[in-house]
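Written below as structure tokens is the structure these notes are about.
For this view, one protein chain was removed and the others were kept in their places.
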Amino acid sequence: MLDVETALSRALARAGLASAKAADAVAVAARTARFDVADIGAKAALTGNPIPRLVELLAAAAPEGAEALHVGATSQDIIDTAMMLLAKRAAPVLLADLAKAADAAASLAERHRASLMAGRTLLQQALPITFGLKAATWLVALDEARARLSEVARTRLCVQLGGAAGTLASLGDRGAEVAFLLAEELGLVVPVLPWHTMRLPIVELSAALAGAASVLGKIARDITLLAQSEIAEVREATSPGRGGSSTLPHKRNPVAAVAILGCTRRVPGLLSTLVSASEQEHERAAGAWHAEWETFADLLRLVGSAAALCQDLLGGLEVDVARLRANLDASGELPLSEHLTTLLSPALGRLAAHALVEEAAQRASYSGRPLLEALLSEPKAAAAVSGAGVAPEKLRAALDPASYLGSTATFIDRALTAHRQREVPS
Amino acid sequence: MLDVETALSRALARAGLASAKAADAVAVAARTARFDVADIGAKAALTGNPIPRLVELLAAAAPEGAEALHVGATSQDIIDTAMMLLAKRAAPVLLADLAKAADAAASLAERHRASLMAGRTLLQQALPITFGLKAATWLVALDEARARLSEVARTRLCVQLGGAAGTLASLGDRGAEVAFLLAEELGLVVPVLPWHTMRLPIVELSAALAGAASVLGKIARDITLLAQSEIAEVREATSPGRGGSSTLPHKRNPVAAVAILGCTRRVPGLLSTLVSASEQEHERAAGAWHAEWETFADLLRLVGSAAALCQDLLGGLEVDVARLRANLDASGELPLSEHLTTLLSPALGRLAAHALVEEAAQRASYSGRPLLEALLSEPKAAAAVSGAGVAPEKLRAALDPASYLGSTATFIDRALTAHRQREVPS
Amino acid sequence: MLDVETALSRALARAGLASAKAADAVAVAARTARFDVADIGAKAALTGNPIPRLVELLAAAAPEGAEALHVGATSQDIIDTAMMLLAKRAAPVLLADLAKAADAAASLAERHRASLMAGRTLLQQALPITFGLKAATWLVALDEARARLSEVARTRLCVQLGGAAGTLASLGDRGAEVAFLLAEELGLVVPVLPWHTMRLPIVELSAALAGAASVLGKIARDITLLAQSEIAEVREATSPGRGGSSTLPHKRNPVAAVAILGCTRRVPGLLSTLVSASEQEHERAAGAWHAEWETFADLLRLVGSAAALCQDLLGGLEVDVARLRANLDASGELPLSEHLTTLLSPALGRLAAHALVEEAAQRASYSGRPLLEALLSEPKAAAAVSGAGVAPEKLRAALDPASYLGSTATFIDRALTAHRQREVPS
Partner (left out) sequence: MLDVETALSRALARAGLASAKAADAVAVAARTARFDVADIGAKAALTGNPIPRLVELLAAAAPEGAEALHVGATSQDIIDTAMMLLAKRAAPVLLADLAKAADAAASLAERHRASLMAGRTLLQQALPITFGLKAATWLVALDEARARLSEVARTRLCVQLGGAAGTLASLGDRGAEVAFLLAEELGLVVPVLPWHTMRLPIVELSAALAGAASVLGKIARDITLLAQSEIAEVREATSPGRGGSSTLPHKRNPVAAVAILGCTRRVPGLLSTLVSASEQEHERAAGAWHAEWETFADLLRLVGSAAALCQDLLGGLEVDVARLRANLDASGELPLSEHLTTLLSPALGRLAAHALVEEAAQRASYSGRPLLEALLSEPKAAAAVSGAGVAPEKLRAALDPASYLGSTATFIDRALTAHRQREVPS
């Protein structure tokens, strides 16, 4: 808020509405005076926001700055512009962390392009995929989330300067010019109109942050699931003291992934508060605006934390390739059942082939026998298969997971190419 | 958290599982040692919560306390119990503020039992009511909200002690006893089972807080609307510096009501986060639990602030009785249109009477003439009225708002009686 | 809505404000007339709600009912009371399903009282628990959720009758009596005051529904995790066609648990809408009230569905006891590490013992050797253990999971006793 008051005093001076000396006095006071935050808080309860008291204190600290202090502005101008400034300072850090996370995901996609593992739907093993494909999916989403965030940061971080009712009346016919100069001072965008009660910039920025959170949360969720004791396909990088438990000496907790989820799980509620609060009355809202302050700051902080944790997490993620494969193999050919169906469908029809293999899969599940054996050991099924004219060797070969990856390689290439081509300005 | 560790050490000593001396050492260290919060925060990022480091520091500060320190507990036990302790300390303050707000509403209901004003539906004047009835409605809701909150505070502020997985294994067969003693030390309730991943106590407490917020928000909304410049039926008590604007010298803003809404508008989002977070995995949640910490504290703080503001607001509310009546009268008998319908219905039928008066009301609106005149000056309508056999004096008398208040007095009495009979333990 | 209009006409007749014949005419028309829903919908867009058209159609269908039709009521009275009636009809079904789910959980708790399994925190194996304890935790939460829901259903399903502005003006001094009789007709509670813009009954009912959803979601989440291919500790009951996949012949999806989560995941958002919407202006809200209609009905439907699915799911849940134990054993004594610490703590101090076992656990993890062997094969550690004076046999015995269950049996007994003692009126 002090930076906004300072920038405003400079803008006024540049517009010739105050002396450079007065502007300097404000700047010095803002930089050097000691403000009693508790006092400002107590006074804020009387006036509804901290600005009147802050301006009073600034005026006292810079008596020669009066003509350049807060002229033209209302409290909301200072607070809204300060919120945007906060976002402007957070954005490059956040975008850099998302970029690092994306690079780490790209490296995982490349490295594990062919690392076979189980694809899982509804938490059940479904089909073989590769770890590279999973990482490529993370990558694309990270890239898309930061592209949107970068765009919003570039186009929607708007200065707010409207004066008491959005007309900038106290600046006569110079209001628009001062607003332009203020934006320039702070590196913010000049909006078409003051947006005191039209909160789309807040809503769009919050939505872009929520988009990033949604991606970070998905990645963290996958990692907590892959890191389960019984699955153990990935592990967070270890460092002394990390992931320990106050009671359980043997534990190696996925602390970064858990901390990410601890952040991202709060985002939908905060976003809904901000969207709700965007229904603002007339020229200043009675309550809805005030509900934005901490909520928006919390949102920035939480998504920023989640991004920082995620780039660290992905950068150091340990993938146990042997375990990926062992878990897939433990399902005894079942994840290849669709491949058998695919081979049998042309001759038997898709639904009949599906029914045949489904029954064999159930026999396999209950008996613990491999799928193909369960299929061929049942006389009727064996007859159907033989009638279909598919050679047993072909069926056997179909049980190699590497033979049933479809477009996996294509998709990984696409994700990596898109990542390389994307230049997201941080 | 220090108070919980201290209470646990006492409980262990009372159970004979540690010496009184060790427990005292923990208590002294918790009370007197200086803890470096930034250091605890930094270490919390490694282990996922602040307890391991806090216990380490306590151990260093109280070497003779080891046998009584954190024995049996896991990090979650300390944090969850601390959350409940927070709520336990907030509850009486909050309940007292709600009680004061209710008393103030009762006093308004009594005093303005007969202060005629417009009842408004969809923000349009509808029928006469009295300000006392409006205050009685606030009163009943305040009483109901605090009754529920008081009940939840009495029955659902549960100690949490389960150890690493809810079995209290490290306390052998003494776990349940220690949990009982810990609850006794802290004045908390003993739950049927540890509730580490069954978060109904949090959900019910949060819902009761949200219920209070919903009432406080409704009252504040009414007051911001009644305080509008053009309506001006109520005003917040003034005190030096209160309600001023940084730019507009003439303004007298409804700052308390606005501040209440600034709090209550954040509650639905926080509540949704806490309900979402109650879907917790197995014996400790990977993220959902962590999302509760700040959210729950925010909820307590915001509802507490809103209640404090509201008791002050209602206690000093200035009601302009003349203005209440003037606004009602300004609608030129229109809010009594239903009364005319009611008188005409027996003879004409309800729908026909409604149509007759609706047309007269439209003529009255457009011409600015009073309703009855607009009705009787239209020949067909006049004929219908005269055919209905209702004497003009009776129609005229029906236009006195005081004659058309229905059960208003009964309702105010009921609300006041209920308030007097209700003994809500704070 | 037709049932409310019918009940109102009866209440008017019982109060002597309309003839029994007129009330009968309304009742017959409400029961037998055919209403064109599309027409009512189209007209609702003009008046803001469906009641004016519905009343018009009822009037046309029951010309002799006029004196008993909609007298005293406003549209909101009919819609609000209809919402409560909806809840009243849903409640017993929902409570019965929750009771069945609780009985099924009790039966699982009893049956699997001693079925050893891994307790899991942050999705990592932590300590041994029993499946019975897990089921007992579900049980307690189900019982608590239905207790609250039952209480709310008993005390907060309130009739709404206030007339246009909450005064019941058009009923003269008979309003409160008619409201009482209407409540009696419908089996609803008489509130202290009309609650047209004081929505605590809606908020409390919704919160109780959300409480139930939170429990159902937790149970479903546990089951989807336990049913994972690699864990396979539980399975939903099978029936022909259930849990199949359109593409994967081998899959046996946990469809009921997934469907429960598909319902419960929508509850926090719906609840936040209803709490938000409770800030209602003056004597009828301009929009917030309208936002409640579908939202509340959705909430009832979704929680009802989740409860129905859950009782079926728990009633047929297949628990693979051997697999529970095998998964626990696969962690090679690690979940008993705390037990070793506990034994070594008296001599070595809790933190030193923790560090010793933590290092051993890490060696065990990396080498694949059992924990105790990893502990004793390291000379310094072995020396420390031997210095602590704990006999190796005692350490070995400590690795039996059944020896380290703490209060498990006590807790299960408590949950079952509480369940038996609880008489929740459905």
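Order as written gives the chain letters A, B and C; numbering starts at 1 within each chain.
Basically, a residue touches a chain if its C-beta (ideal position, glycine included) is under 8 Å from a C-beta of that chain, and two chains touch if they have at least 3 such contacts.
Every value quoted in this text rests on a predicted model; they were computed, and no experiment measured them.
Q: Can you list the shown chains that the absent chain is in touch with?
A: A, B, C
Q: Write down which of A:Ser115, A:Ser229, A:Asn253 or A:Gln280 is the residue touching the left-out chain.
A: With A:Ser115, A:Ser229, A:Asn253 or A:Gln280 as choices, the missing chain is touched by A:Gln280.
Q: Have a look at A:Ser9, A:Thr81 or A:Thr137 and name the one touching the chain we're not showing.
A: Reading the full complex, the residue touching the unseen chain is A:Thr137.
Q: Which of these, A:Asp222, A:Glu294 or A:Glu359, touches the one chain of the complex that we don't see?
A: Final answer for the missing-chain contact: A:Asp222.
Q: Check the options A:Thr6, A:Ser115 or A:Thr264 and report the residue that touches the missing chain.
A: Residue touching the absent chain, from the options given: A:Thr264.
Q: State which residues belonging to subunit C touch the missing partner chain.
A: 43, 45-48, 51-52, 55, 70, 73-75, 163-164, 170, 220, 224, 239, 241-248, 253-255, 257-266, 268-273, 276-277, 286-291, 294-295, 298
Q: Mind listing the subunit A residues that contact the chain we can't see here?
A: Residues of subunit A in touch with the missing chain: 48, 56, 59, 66-67, 69-71, 74, 119-123, 126-129, 133-134, 136-138, 140-141, 144-145, 148, 163-173, 175-176, 191-195, 197-200, 203-204, 207-208, 210-211, 213-215, 217-218, 221-222, 225, 261, 264-265, 267-269, 271-273, 275-276, 278-286, 338-339, 341-342, 346, 349-351, 404-408, 410-411, 414-415, 418.
Q: So that we can see where the missing chain sits, which residues of subunit B does it touch?
A: Where subunit B meets the chain not shown: residues 118, 120-127, 224-225, 227-231, 244-245, 247-254, 258, 268-269, 272, 276, 327, 330-331, 334-335, 337-338, 340-341, 354-358, 360-362, 364-365, 371.
Everything that follows uses one rule, which is that only the chains that are shown with their structure count from here on.
Q: Would you kindly say which chain has the C-alpha centre located farthest from the C-alpha centre of subunit C?
A: Looking at centroid distances, A is the chain farthest away.
Q: Approximately how many whole Å separate the CA-defined centres of subunit A and subunit C?
A: Centre separation, subunit A to subunit C: 30 Å.
Q: With chain centres taken as the means of their Cα atoms, state the distance from subunit B to subunit C in Å.
A: 23
Q: Two or more other chains in contact with one residue: find those residues in subunit A.
A: Residues 224, 244-245, 247-248, 253-254, 258, 268-269, 272, 276.
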